[in-house]
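What you see is part of a larger complex, with each chain still in position.
Chain nomenclature is as follows: A and B, assigned in order of appearance, with residue numbering initiated at 1 for each chain independently.
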Amino acid sequence: MQDIIGQDIKSITQDILADYDKKRHIDKLDVFNQPDTKVIYELIGELTRVAYPGYVKDPHYRIYDIRNNLSMVIEDIAFRLNKQIAIALRYGMKLDEETLDATRTEAQRITLAFLRQIPQIREFLATDVEALFDGDPAAESADEIIFAYPGLYAVTVFRFAHELYKLNVPVIPRIMTELAHSKTGIDINPGATIGKYFMIDHGTGIVIGETTEIGEHVKIYQGVTLGALSTSGGRKLFNKKRHPTIEDNVTIYSGASILGGDTVIGKGSVIGGNVFLTHSVPPETKVSVKNQELRYNMGSCDL
Amino acid sequence: MQDIIGQDIKSITQDILADYDKKRHIDKLDVFNQPDTKVIYELIGELTRVAYPGYVKDPHYRIYDIRNNLSMVIEDIAFRLNKQIAIALRYGMKLDEETLDATRTEAQRITLAFLRQIPQIREFLATDVEALFDGDPAAESADEIIFAYPGLYAVTVFRFAHELYKLNVPVIPRIMTELAHSKTGIDINPGATIGKYFMIDHGTGIVIGETTEIGEHVKIYQGVTLGALSTSGGRKLFNKKRHPTIEDNVTIYSGASILGGDTVIGKGSVIGGNVFLTHSVPPETKVSVKNQELRYNMGSCDL
């Protein structure tokens, strides 16, 4: 009986293998040189340790001097990120020797440039932590925020990914932010521009599109979309500004949608929950849904 | 002191063990024959490799010939899925020898039938990738989509789970889609019917109910609910069509809710953001929230 099934499996396997001959995107069989999602995920973990060194234990070594430990972690990031960037640069290119050399050099240049930005990135992150602590009455301490807040996690990953995005690294920035998206439900495109003191609370369902620009001291709650008006143009919209601009000190409450590349929310404005905006508002405006008319039934009818 | 606590722990343990004698669902103590969530999760990983062979490295073997590798993976899927299906079939049955034999045979039949559908499933997935690439101006390449897009991941898992659902496998399809739900925030019931070229963007918060029917070339954005009008009927609604029908070429923007088993969104329609629909619309209709009246305050009052 075993044999009959073995036979079935064999023929099914043949059919599936034959299915790879159809030359669709999904039929690519080359297994070299694609970025390794698992490594990128581990790199995020290491970058997080560099960002908040006192909050994550080294899983491998017990330490007296965290500076030695961090030196090691930074070296490890350098090595592995360099390799992933080289892979990402080559991805889809024809691999002659010259290109190989060029991408190797370029990957090193990018890796070093990225690492040089870390103090700068941490300067932003320090303000994000401050904003969250000042803004959330439920936070017991700044430590709780660094340990547990998904909003800070998503922003941290975004800030690292954005730096790689600016250095024109393909694919990796998006893999990074999608990993944060998966963990937090917060989807920030690595192309977005986000100022200091950025605060996300709860966060699930937030979408921040690729060409969004966000100023300083902005707060955003769960379910907010900063999106494109329509994507029916598809690939023709590539590289156009399709997402809104949010100026300094704006607060956007849960469920609000702000759409369109020309939409500007002026400084200090407050956008109320569930507001659906496709046009600009001037500074210091408070926008709320005016009169959601509700029906109140006291009877037994179903909604 | 250690001993005093040991004593406390012992008595607490006795109390908790006594608590298992109450014959509630949660007091089931049998530990054999339940499906193994961890194995099912690994099977999803292997099925994903079969679906997109050039995008995931084998974690165990370095390879020259990916076809050999895929043969192995398919065999491994066959073995382990067969075992999980047999467990799921037996689950809750009384285990006499005859039933055991019958479920063993049935599990093999189902496993083979499932594997035979893989080329068919991949035909659908190829169209989903194409739809995402054509529809998302932020995508750099089809590769980026396969590596990073949660929408594609959720649909991929759904398509495999749906096949098992059609083969009447209990529990496993739902475990599969809930794992994707956990990773992506996209909740597609394995019972739904979804046509080719299905595109989900961002995706967090999407709910697609069990009896939903979706045509081809449909696009859905984050926060969309394709749900039941009301669930106050509870278990009486089991097996009724409770969720809407979405015809070909429909686009549904973020936050829209379309409810009810009789609701049909006609071909080519576009449902705007935050629209709440409980009735059908004819083909080629563009539905949007008409006039969300907003209140604009320039003062300093709180929202």
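Note that in this section a residue touches a chain if its C-beta (ideal position, glycine included) is under 8 Å from a C-beta of that chain, and two chains touch if they have at least 3 such contacts.
From a predicted model like this one, the values you see are computed outputs, not experimental measurements.
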With 2 copies placed, total copies in this complex: 6
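In the analysis below, only the chains that are shown with their structure count from here on.
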Gap in Å, rounded to a whole number, between the CA centres of chain B and chain A: 23
Complex contacts: residues of chain A adjacent to chain B: 5, 8-9, 12-13, 15-20, 22, 24-31, 34-37, 91-92, 170-171, 174-175, 178, 181-182, 185, 187, 189, 191, 204-207, 209-210, 223, 225, 227-228, 231-240, 242, 253, 255, 257, 259, 270, 272, 274-277, 281-282, 284-291, 302-303
In the complex, chain B residues that touch chain A: 50-55, 57-58, 63, 66-67, 69-71, 74-75, 78, 108, 112, 115-116, 118-119, 122, 125-126, 129-130, 133-138, 140-144, 146-150, 183-185, 201-202, 204-205, 219, 222-223, 229-230, 232, 251, 254-255, 270, 273-274, 289, 292-299, 301, 303
